[in-house]
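Pasting in a structure now, in structure tokens, and then I'll have a few things to ask.
The complex is shown incomplete by one protein chain, all other protein chains being positioned as in the whole.
Entry: chain A
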């Protein structure tokens, strides 16, 4: 698997898109920090960007890479390599290179600005960890879609719909249900509902870290009560890890059954 990972990574490191993604974050980080001059503000703005953009790029790039490397995959399938190694290697290649673009792209301007001397280092760190998780989750979901959908156009469509659902529609439905059921106690419901969506979960984790949960009002207090405790953070990290493990397990399952 490591050999496949090596070749996927090498292949991606030559791709223009990896660099575009990297320079985008680099530019964003520089602009936010050096024009704004406020670390916490920069972290909040970055959070809003990362929460939406990382899942989008993860899904699109994952689907695109899978479809484009079909020849490579077919070549490997005839070699004495385990099937699951081929797909896990490719998945890790994409996820690691995307995470590297994110971490380096944002890390360089922040280090240059002096994040290590600042108290905001842990806020920044949790931002990067959430970004990394989101990359691994959405790339794995993208591979699931691409493995089960032979038709490229349909695959892309499903990937975009998945992103749209989790990034936008889910929140809308969540909000609607809160309004609709406002006469009932909703603490548990909203906790569970935000746990089930990795995007919401990452957002809450970062917001709580930033200590601006007071802005969230009553819900914020409930969330702080839960997510602020060690049980809360262990559970939420557990859920994020499950969000990675389950799709990865399904990649192995699906790839074992597929015909090429």
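The rule is short, and it goes like this: a residue touches a chain if its C-beta (ideal position, glycine included) is under 8 Å from a C-beta of that chain, and two chains touch if they have at least 3 such contacts; residues count from 1.
Definition applied: contacts and distances are computed from a predicted model.
Selecting from "Cu-processing system ATP-binding protein", "Cytochrome c-type biogenesis protein", "Aldehyde dehydrogenase" or "MFS transporter", the unshown chain of this assembly corresponds to "Cu-processing system ATP-binding protein" (UniProt protein name). Check A:7, A:174 or A:189 against the missing chain and you find that the one touching it is A:7. Within the set A:27, A:75 or A:112, the residue that contacts the chain not displayed is A:75. Chain A residues in contact with the hidden partner, per the touch definition given at the top, are 3, 7, 11, 14, 69-72, 74-83, 256-260.
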